[in-house]
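Written below as C-alpha cells is the structure these notes are about.
All protein chains of the complex are present and in place, except for one that has been dropped.
The first chain written gets the first letter, and so on, giving A, B, C, D and E; residue counts start at 1 in each chain.
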Amino acid sequence: MLREEECITLAHGSGGQAMQQLIEQYFVAAFDNAELALMEDQAQLPLASLNGAGDRLSFATDSFVVDPLEFPGGDIGKLAVCGTVNDVAMAGAIPRYLSCSFIIEEGLPLATLERIVASMARTAREAGVQIVTGDTKVVHRGACDKLFINTSGIGVVPGDRQLGARHIQPEDRVIVSGTVGDHGAAILQARGELALSGELQSDCQPLNGLVEAMLAAGPVRALRDATRGGVAAVANEMASVAQVSIELEEAALPLHPEVRGVSEILGLDPLLMANEGKLIAVVPPQHCDAILAAMQAHPAGREAAVIGTVAAAPAGQVSVVGLFGGSRLLPMPVGEQLPRIC
Amino acid sequence: MLREEECITLAHGSGGQAMQQLIEQYFVAAFDNAELALMEDQAQLPLASLNGAGDRLSFATDSFVVDPLEFPGGDIGKLAVCGTVNDVAMAGAIPRYLSCSFIIEEGLPLATLERIVASMARTAREAGVQIVTGDTKVVHRGACDKLFINTSGIGVVPGDRQLGARHIQPEDRVIVSGTVGDHGAAILQARGELALSGELQSDCQPLNGLVEAMLAAGPVRALRDATRGGVAAVANEMASVAQVSIELEEAALPLHPEVRGVSEILGLDPLLMANEGKLIAVVPPQHCDAILAAMQAHPAGREAAVIGTVAAAPAGQVSVVGLFGGSRLLPMPVGEQLPRIC
Amino acid sequence: MRFVDEFRDPQAVKATLAQIHQQLERVDPARKPLQIMEVCGGHTHAIFKFALGQLLPDGIEFVHGPGCPVCVLPRGRIDDAITLAQQHDVMLCSYGDALRVPGDLGSLQDAKARGADIRVVYSPLDALALARQHPERQVVFFALGFETTAPATALTLQQAKREGIENFSVLCHHITIGPPLRAILDDPGIRIDGFIGPGHVSMITGERVYDFIAEQYNKPLVIAGFEPLDLLQALAMVVAQIADGDSRIDNQYRRAVHSDGNPVAQQAMAEVFQTAPQSDWRGLGSIPHSGLMLTEAFAPWDAERRFGLDRRSVAEPEGCGCAAVLRGLMKPNQCALFGTACQPQTPVGALMVSSEGACAAYYQYRAEN
Amino acid sequence: MRFVDEFRDPQAVKATLAQIHQQLERVDPARKPLQIMEVCGGHTHAIFKFALGQLLPDGIEFVHGPGCPVCVLPRGRIDDAITLAQQHDVMLCSYGDALRVPGDLGSLQDAKARGADIRVVYSPLDALALARQHPERQVVFFALGFETTAPATALTLQQAKREGIENFSVLCHHITIGPPLRAILDDPGIRIDGFIGPGHVSMITGERVYDFIAEQYNKPLVIAGFEPLDLLQALAMVVAQIADGDSRIDNQYRRAVHSDGNPVAQQAMAEVFQTAPQSDWRGLGSIPHSGLMLTEAFAPWDAERRFGLDRRSVAEPEGCGCAAVLRGLMKPNQCALFGTACQPQTPVGALMVSSEGACAAYYQYRAEN
Amino acid sequence: MCLGIPAQIQSIDDAERQTVTVAVNGVQRQVNAACIWPAEPEQLLGQWAVIHVGFALGLLSEAEAEATLAALKAVGGLEHELADLAGPEGTA
Partner (left out) sequence: MCLGIPAQIQSIDDAERQTVTVAVNGVQRQVNAACIWPAEPEQLLGQWAVIHVGFALGLLSEAEAEATLAALKAVGGLEHELADLAGPEGTA
C-alpha cells in the first residue's frame, strides 16, 4: 500500500508555498491572462474599454455547491462560469471579467481540480470572459463537500439597453429558450441516490451569445435564467416585480422525454426543476416572432418556444393552462422538491 | 420538548418562497440600497460616477471560512467585508461596491445569521461601500461548516496611483500598520481546542481610510494586507515579484503581549500568523517619515512601525535580523503552522 | 409515454364529457348536485392538475376522500419518528412526502435541520441498502401508505430477515382503505352518491374489498386509473349507475387491476403484517382494525419494540379543519386557517402538505375555485 | 516575559561572548575547531533563531545532536500510526510536530487528507478528553518524545486507568537520551569535544544520567537553558573545562534543573513504562535499551496489543543523509538531497521536518551558512 | 395516492432476487419484480408494469388498454358501449 493519488492538503490553503504553486501551476496557467499573472490580491481593469461599450456595469455573484462535481453535460467549473456569465448577460450586459474563489475540502484529488479548472478556462473562452482574480481556501475534511466555487462577474451594459422585470407590460409574450428541467433531472440521475440512469445531459451553457442575437432582433423587456426554482420561480418573480399576471401554456413547454420520465417516476414538476442554460424572456408582442426566430437560429436557442402571455390582472399571479383548457395556479415553489410516493 | 430556535432549512436555499423571504427580510433590509432592493440577479452600477473618481477598476474576491463564526473582535461577516475592502484598497483604490454570497449549512440558527448580517451592514457603512448583489445557497447538514461567505468587491483607482509589488525599489522602507498576529492568535484562542484563554481581540478592520491617509502623506510603492501566511507570506511575495531582497528587524516588530504568549506556548512564529486589519507598505525612503506619521495619526495605524528595508540582492529573499545582529532567512511559509512540542 | 398519453386525448375527453352530461340528465334533479368522492389522493391531484372540475357540469361535485396516506398521518406518529431519530440516534429513512408533515415536535425536516439523521429514499429497498452500507448504525424505515405501498415494506422485511440484516427495522404506519370508507359512510352528516375507487390500491387488493359499499350502503364505486380519460370515464360509469339506480363495484382500470388483485403481494402482506386493533387517523380519529402492525415473526424488525417507543397521541391543532374536510363536510377554503395560518410553506394540517392533500390542491389551483 | 527576556540582554551576550573567546584562547590550537554537540533540538533551534553561530569565534563548531524526537522518529513508526488510523478506523491524536514526518505510507497529514481521522492535540490529556467525548470511537494517542514528554504520557495513562476509560490507548514511541549519546560516543568516526546537555530532559532525569559521559568517555557536559545567554554561558563553561582538561557534568540551568530531577515524574514513569529491549532510531539504527514500552499493568491501554499491530520496519530512503548528519559526520548542506529533493515542503528525511531538525534549520537559516 | 408509473421491462437482472431493469422514457431503474414474477422470467421482457416505490406491482394488459380506448373512442351517444365495458364479467 503506497501513497495514493495526489490530493489537496491544508497546506494548499495556508497562504504559503504550496498555495502559491497551486495558484501558479493550475489557475494562472489555465486562465492565462496578464492581470491574473501579476498575482496581486486584486485585478486592475481599465475603465476606458468599458466606457467604450456602455454606460453601466452589471455586477453579479453566485456560489456553486453542486453534487456531484462532474455530471453529464458539465461540471461545477463550467457551471460556475456559465452561472455568473448568464446572470450578467440577463441585464443585457456584455460579460467581461470574472473572479473565481475556491473552497476546497482537504483530500480532493488534484486531478479532479485540474479537470474542473480546465473546464472553467474553456467555458470562459467560449463565453468571451477573462478570469482576472481569485482566491483559494482549503478546509478540513468534513468542513465542506469536496469543492465549492464562487464566481462574481462584471459586464458592461450598452446605454440603449434597459432590461428588468419592472418593464414587463400586459400583452407581452413569454419565451423559453429551450427544453426545461434538463439540469435538475441530469443531476438527480448523476447523484445516483435514486438509482436512476439514462442519457440525459445538463443544459449548462453560456447564454450571452444568445442574448446578443435576441437583442439584435428586437427589444426585450426582461430576461432571467431559470436556475433554482426553475420556470416557476422566474415567472413568479417577474409577475411579482412587474405586478402583472403571467399565463403559461402547459402544452407549449419544450420537454426532453427523459426529463418527463424522471419527473413521472419521482412525482416532480419540470416547471420547478433547475436549468443552467435556459432563459425566460419577456418581449413585446409585435417583436415576438422576430426574436423567437433569432433564438431558434442560435445554437443555444434552437428549441425556443413561446410559452405564455402577460396580462394586467390578477397582479403577481402565475397560472398554467392545462391540456384541456382549464387553468391552475403556479405559485412560487416552497422548499426543494422531494421525490414523492403520492 | 417543543420546536427549538428557528433555523435555516434547505427550503431557504431552494429558489422559492422561503428564500425570497430570507433575502427580503434579512439581506435587503440590512444592506439597504436601491440596487439590491430590485431583487434582480445582478446589480447595475453607473459608470459615470466611477469615471469621475479614477481610470481603472480594482476587482477582488475572497471566500471566508473562519471557525468559530463569531470571535472576540469580529465575526465572519465583518471579516468578509473587511477582507475584500482591504484587498481592493491595497491597489490604492476607493472601494465602492461589494457582492455577497452565502453558503449556509442547514440548521444554522436564524439569530446567528441575523447578527452576522447586521455586522456586515455595519462594517460596510464604516468602510463606505454598498453591498449591491448577492446569492444564497443552503447545503445539507455536514456539507459545509455552518456558514461560508464570499465577497467580491469593486473599487476605482485614481489615475495617478500606480501601486504594485513590481514597483518596489532598493532602499525602500517596509512599514507594518500595527501589531502582528492578533487575528491568528485570537482565533486560536476562540476555537477552544487548545484550551487557551485570554483577552485578545482580532484586529479585523477596514483599512481603506488608512490607505487614503497614507497616500495623502506621500507616494507608496506597494501595499498588501498581511492575512493568511502573515508578514512572512507578504514579504516573500513582494520580494519575489519585485526581485529584491527584504530585510526585517525582529526587534522592530510590534507585538501584543498575548500574541507572544500564545506563540511561546504553542511554538508558533508571529511573523507567520494571520492578520485581518494590518497592512504592509513599502515606501520610498525619503517619504517614510511622513507616511509613518500619517499612519500613526490614523486610528487604524496608531502602532505602525518601520520594520525593514529593501535591498537589491539576494533577489527574492527575505531575512530577519535577530536581537544580536545575526540574520536568518524567513522563507515562504510551508503549510499551516501546527502547535509544536519541540 | 405508453399507457399515459393515449388517455389524455383531448377529442376523447370532449366526447366523454358529453357522455357524462347525457348520463347526468337521466338523474333525478332533486339529487343534484351529485357528490362523488374520489377516494384516492392521486385522483384529487389529477382533478386539479388537469382542471377537470372546471370542465364538469354543475350537477356534479367532487368530495376529496381520505386516500392520501400523508394527509391522514396523525401528528403523534410524526413525533414518534422524530423521537426515534433524535433520542435513539437512528438513521431514519422515509419517503419525501413525509418530510414536511408537521407534528407536535415540528416536522422531520425541522428535526433534520436541527441535526437528526433523516434521509429521503425512493424505495424501502434503498433504506435496506443504507443499513447494509452502515452496519454500525441503526437504520429505521418509517413506513407509511395504504395497500399499494404495504407490499413493498413486506417484501423488504422478508429480504432483511432472509439476509439477517439486524440493524434495520420499520416504524410501521401502514393503513387500509376499507375501514375509513366505512367510517365515513357511517357518519350521519355525510351524503355521498358514489365513489371513484383507488386504482393502485385495487391492483393489490382486487375488487372484492369494496363489496360492502355496494351491498351494505347501496352506493356505486368504480375503480379508476389516473389519467384524465380514466377519471372521466369512471365518472360517467358512476353517474350511469346512479341514473339507473344501480350500486355495483365496477372496474374502469382493467389494464392494471385484476378482480382478484395481486396474490404474491397479498401473500407477503399476510406473512409480515397483522391487523392492528386500533389506528389513529388525522381528521378521522381512531378507527378499529384500520391499520397494520408486524406479526410476531417480524417482531425483531419492529422499531417500536426495538427502541421501546411509547406512541405519542397528540391533539389536532386548534382551529384545524382537517377532520371536516376529510369527511367532505367542508371545503378547504371554508377552514378558518386556510391560506392564512395554514399555507403550503407553513402547513397546520396535513391536507396542506402533500400536493395530494385537498387543501394544498385548493391552494395551488385556487384559480379555478 | 519573566525568566525569558532577562536571558536575552544584548550587553550580557556581548560580555559572555568575550568570556568564550578568553576561554578558547586557553585551548590547545591543535584541538581547534572544537566540536561541541548540542544534544537537544531546542538548542539547535535557538542557535539558528538567534544566529548564535555567526557570533561565535571560528574555533568552535556546533554539531547538532539526536535530541529532537521528531527527527529520530523512524519511518516505520509513522506507518504504524497511519495503519492504525486507516485500517482500524481509530481517532489518532498526536502532537503537531508528527504530522508532516514522512513514512513509507506518506505522512499523517497525507493520511488525514485521504480521509483518516487524525487530530492534533497540545497535550495527551486533550486526547484523553476526546476519548471521553467520543465513547463510541477508539482514540489512540501516538506518544513520542524523550524523558521530558514521557511523564505526561505516564500521568495521562494513570488517569485513564483510574477513570476506567477503555476506548483510549497509546501507541508508545518514547525514547531516552542516554543510549543514543553512548552510541555516538562509541562510533570511532566521531570526534566530539564536549556537550551542551538538554535542559528540560534533565529537569526530569536530574544530572546523574550523564555521569558515564564524564567518567567513561572523559567529555564535559553542561546542562543548559534555552535562551541565548543560557547557551552562551554553558558554552563558556564547556570550553573552560576543555581548557582545564576537566570532564564534569555541570548545570547552567539551575533555576529549573535540580540535580536529582523530578521524583514524581520518575515515579509515574517507573509505574507505566519499562525499558524496551530494542528501539529503532532514524539515522542511528536499532539501539538496545533506548526506548520505553508499557508495563504489564498498562497492557490494556497499549494500542499495539489492542489492535494486534505488526510493527513495520522500513529502510531509509535512497540518498538520505540523515544518519551521517545525526552523528555529526556531515553538515546538512553536504547531503545530496539537501535543498533539492529534500525541502521543508517535501521532506525526505525527518531532519527536514521539525524546525528543530538540523536540515530544516540549515535550510531556513541558510543566510548564515 | 400511490404514484404508479407504467414502465417497460428491459432486462432480467437477478433471477434469485427477482430484480429487473425497467425504463420510463429512456430513464432506467432496477426494481423488484417479485409481485409479477412468472415461471419463465424471460416472459417479462418487453412487457409493461406499474412501478411504485421500486417495485413492479402489476403487469399492464395491452389488450385491456385497447379495449378501454376503443370504448372511449366509441362514446358520443353510444350508451351501450359504456354498459358493455361496465359489466361484471371482464376479460382481465
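Brief remarks follow.
The definition used in the following text is that contacts are C-beta pairs under 8 Å (C-beta built on N, C-alpha and C of every residue); 3 or more make two chains touch, one makes a residue touch a chain.
Please read these numbers as outputs of a predicted model, since none were measured by experiment.
The chain not shown here is in contact, across the full complex, with B, D.
Only one of the listed residues, D:198, D:291 or D:328, touches the absent chain: D:198. Taking the complete complex into account, D:149 is the one of D:86, D:109, D:149 or D:343 that touches the chain left out.
Summary of contacts with the chain left out: across D:256, D:323 or D:341, the touching residue is D:256.
Residue in contact with the omitted chain (choice from D:41, D:102 or D:178): D:41. Considering the complete assembly, chain D touches the hidden chain via residues 1-4, 6-7, 9, 12, 15-16, 18-19, 22, 40-42, 67-69, 95, 122-126, 145-146, 148-149, 151-152, 155, 159, 198-201, 203-204, 222, 226, 229, 233, 236-237, 240-241, 248-252, 254-259, 262, 264-265, 268, 356.
Mapped onto chain B, the interface with the missing chain covers residues 189, 194-200, 257-258, 260-262, 264-265, 267, 340-342.
Note that only the chains that are shown with their structure count from here on.
The minimum number of touch steps linking chain A to chain D comes to 1. Interface comparison, B-D versus C-E: the higher count of C-beta contacts falls to C-E. Rounded to whole angstrom units, the spacing between the C-alpha centres of chain C and chain E is 21. The distance from the centre of chain A to the centre of chain C, each centre being the mean of the chain's C-alpha atoms, comes to 38 Å. Each of the following residues of chain C touches two or more other chains: 1, 4, 41-42, 68-69, 95, 109, 122, 126, 145, 149, 345, 356.
The multi-chain contact residues of chain B, meaning those touching 2 or more other chains, are 9-11, 17-18, 331, 334-335.
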